[in-house]
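The other protein chains are all here in position, but one chain of the complex has been omitted.
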Amino acid sequence: MNLSPSLRRLLALCRKESYQIVRDPSSILVAFILPVVFLFVMGYAINLDADHVRIGVLREDAGPAAVRFEQVLSASKAFEVHSGPSREALVKQMARGNLRGVVVIPNDFSIRMAQGQGKASLQVLADGSEPNTAAFVGNYVQGAWESWQQSLARDQGRTQPPGLEVRTRSWFNPSAISRNFLVPGSISVVMTIIGALLTSLVVAREWERGTMEALLATPVTRTELLVSKIIPYYGLGMIAMVICMLVAVFVMGMPFRGSLFVLFGVSTLFLGSTLGLGLFLSTVMRSQFNAALAALTAGFLPALMLSGFVFEISSMPMPIRVITRFISARYLSSSLQTLFQVGNLGSVQGYASIWLIALTVFWIGLTALKTRRTLD
Amino acid sequence: MNIPPSTGAALEVRGLVKTFAPGLPPALDHLTTSFHAGTITGLVGPDGAGKTTLLRTLAGLLQPTEGSVRVLDMDPFTQGDFLRDQVGYMPQKFGLYEDLSVLENLVLYADLRNVTGEDRERSFKQMLAFTDLARFTDRLAGKLSGGMKQKLGLACTLLGSPRVLLLDEPGVGVDPISRRELWRMVRGLASEGLTILWSTAYLDEAELCDDVRLMNKGNIIASGTPKELMDQMRGRCLHVANLKAQRREVLRKALHDPEVVDGVIQGANVRVVIREVGRFPDLAAMEAGPDAVLVEVDPRLEDAFISRLGGVHGGDSALAAVTKPVELPASIDPEAVIEARGLTKRFGEFTATDHVSFKVSKGEIFGLLGPNGAGKSTTFKMKCGLLKPTEGQALVMGLDLKFSPSEARQRLGYMAQKFSLYLGLTVEQNLVFFSGIYGLDGQQQKEKIHELVEAFGLRPFLQTKTVDLALGFKQRLALACAVMHEPQILFLDEPTSGVDPVTRREFWTHINGLAQKGVTIMVTTHFMDEAEYCDRIALIYRGKRIAMGTPDDLKGMVVTPDCSNPTMEDAFIELVLRADREREAKVSQ
Partner (left out) sequence: MLKRLFRLIVKELQVTAGDKKARLMLLVPVLLQIVIFPWAATLEVKNSTIAVYNQDGGPASIEILQRLTHTPAFERIIAVHSDGALQDSIDSQQALLALRLPADLSRNLQAGRPATVQILIDGRHSNSGQIASGYVSQILQATRSEHGVRPTSIVNIRNLFNQNLNFKWHIVPSLVAIITTIGCLTVTALSVAREREEGTFDQLLVSPLTPGYIMAGKAIPGVLVALGQAGLIVLAAIFGYGLPFTGSILTLLMAIIFYGLALAGIGLFISSISANQQQAFLGVFSFMAPAVLLSGFVSPIENMPTVFQWIAWMNPLSYFIPLAKGLFLKGFGFADAWPFLWPMLVIATCTLSISLSLFRRHIA
């Protein structure tokens, strides 16, 4: 082999890094097993579309209308209805988290129903400590009530009041399955883990074990040192990406409407910026313990909370929206969501790419600045 | 490759100052010296003298605060890129990649140093032969013994035919056999025109160098060839022979003699260095016995070193002074305070320790010696309860560590090979912690800490983070922590590895003092002069006990017409080689 010395050194360092990756069961765990576990949890366990919500129904009225309405609620797929002896008992059950809401059908319900429209009233108590579920309970009871009213009116042959029909269509994701946007989002979290978490440890480890001093005394240059940390973990990240895509498309049946080329490009840029972040933390901290905590704080948690895949970025206050701009996962997440459900879209992936390039330059540049060839 | 003419300085340092933090004394203080091509220069000096800082500066890893550094006529800091091919630097703690095999580590460094093709084949063969690692090329570096790691680290540094070699204590933790080979190899390199700087705590190693620089407090206080330095000591080195009294007691008293600047135990004799030629110490005051005589012996470099640094004064251990004499319960056999009965440890197919038995009696210093990877550490670990034997028994004061570990452990003190106190804690916090987990508290704890702080001179450092202590003080602190609870048994695993001779003297003064108080001591070491302090030695090789006896017994075993007065090192090497021959003879039968 006739290689230039620089290339030979780079290859040697990359090979060394790869051996270390392959021989450490924990990096295999994180790169190959954790992504699959994470995707399954995100794809199947996390379901923002609430259904089978447990509610309690207190029917104080024995009249036919009250019984019928209770049946309507029971028949709904959205609810799992439990009846209770008293309001206090049901509220207590709700406080303990066994019920998410309580519907009270008052004792004059049937009488008032018979009197006509707008007379009868229902009371819904929801557990506000789970705001999302509480809102869901309120809206669904309201919805169930209204459609029941309308069907009653139809059955009784009364003229229906002129309706304003709202036709809602969910674009790209017709049945509005939350998995379809959670899975791309969680891929970006997984990729952050590999990019930032694994690499945050590697430079610190070299300092701790004294291998850095020995390396610095060889002809290795700063660039070779940096690049040799990036390439193997980039490879590992790409493998994980492929695994994630295979699981998402073939196991979970997600659509994929974009091009592989764009996917490749965006993932590359994303890995560039997160690897940069991880290396930066590792270089600055020089201790595995601290680097690990820092990577968790600056990598994983923001990817989960601030990347916009669970919590809408536009709903956040201004200063936090500014912070999200520096979270690489945000761009991968939106790019992937679009790639899966829409396709290639310059305005989304192009925009993301520009930011990712900027972040890559920022983090790797900062790492290069902080990487010294001396022990001072 | 162009080899520069062997005259002229290859390394040159002028007015070099290196300060790490404002307020701290400089690590290097206006140092001016030069080193010549084709020579091996020994860099010796107490801890904190600035040896490592000098080497790191020469390697371009530290920027000088002031002054100039020239390596092969270049500035290592600014022109490092041109120099790194030419300079091989082996740090004190050479970081091998523990999850890479021996061969993979070699290949990595060969690639980094651009050693390819036939060159590579040849150097690998040479390195593997020299390190005796050819059998282990596929073993992960993390699974090698400490000495083997050191050898592999050196091999990685030697790759790529550098013109300058900077070696920072390459011999630490390496057994005498390997050190001899290491030396032979470096000597060969020097004759090819390399400039070699060898920092060491082993003065016998420095004796072999062409040139020696003695450093202290960031500057050079003496330089010259070993012979020049040793000749200055001629007539001042004496053996006190034909002792009747206990040699430790004689040494203690000898060190009180105002004419004596240094003293050690050597076999059955006590070796002293006197202040001036012709002014002999008082044998009567030493109570050495009626037959005791003074015999002049050849000086060693260590004598020059110690006397340059002001000598050692007083043979009393402040630690022993505050230690109560050990009283063993009547039920315990004073002949077998520590006992190994057919101790065996197997790791899979590999037998690390193979039916080793011995008994150590009360107040005895028992040495465990052996080449790297011979099973010495495994035996030692079983003795102090860190490993469970596969077979046999490890008894401490008649208690089996397997069954009553907690009770047995309360009676033993342990000092690890690698400094292992909490580096992030202050000196005081470490003392409080270690006394606390051995059950000391309240007034008793305070008093004990006070005593030890005074005995070891740790008072000024109480609030210092342990990580910032000089090695010598770390060593003192480690010993202090190991003896806080007044153990009846002390386990010392290479306790003075990398420590300078002055600190080592002080350390052995304490150990001798403790032994005199009846503390039973088991120690492993690679320093042959330390082996001389032991009452008895067991030599372990390939898991088996190949010899046991007093240092003089062992030396006696290897007396031949050619070698009538073997040193401890000769004995060690010969006994190991003899075991090899016997094994081969058995195999061939």
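In order of appearance the chains are A and B, and numbering begins at 1 in each one.
FYI, contacts are C-beta pairs under 8 Å (C-beta built on N, C-alpha and C of every residue); 3 or more make two chains touch, one makes a residue touch a chain.
It should be emphasised that the depicted structure is a prediction, and the values quoted were computed from it without experimental measurement.
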| item | value |
| --- | --- |
| Omitted chain's touching partners, listed by label | A, B |
| Hidden-chain contact residue, picked from the options A:L13, A:A66, A:V81 or A:A120 | A:A120 |
| Sole residue of A:V57, A:L73, A:V91 or A:L226 that reaches the chain not shown, by the stated touch rule | A:V91 |
| Options B:L386, B:V559 or B:A579, residue touching the unrepresented chain | B:L386 |
| Residues from chain A at the interface with the omitted partner, ascending | 24-27, 29-30, 33-34, 37-38, 41-42, 44-54, 80, 91, 94-97, 100, 117-118, 120-135, 138-139, 141-142, 145-146, 149-150, 161-174, 176-178, 180-181, 184, 189, 193, 197-198, 201, 205, 208, 285, 287-290, 292-294, 296-297, 300-301, 304-306, 310-312, 314-317, 320, 323-324, 334, 337-338, 341-342, 345, 347-348 |
| Footprint left on chain B by the chain that the document does not show | 384-386, 388, 405-407, 409-410, 412, 414, 416, 418-425, 429, 432-434, 436-439, 441, 465, 491 |
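Everything below uses one rule, namely that only the chains that are shown with their structure count from here on.
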| item | value |
| --- | --- |
| Length of the line joining the C-alpha centres of chain A and chain B, rounded to whole Å | 57 |
| Complex interface listing, chain A residues touching chain B | 1, 5, 8-9, 11-13, 15-16, 19-20, 23-24, 206, 209-221, 373-376 |
| Of chain B, residues touching chain A in the complex | 56, 59-63, 77, 80-81, 84-85, 87-91, 93-100, 104, 107-109, 111-114, 116, 153, 156-157 |
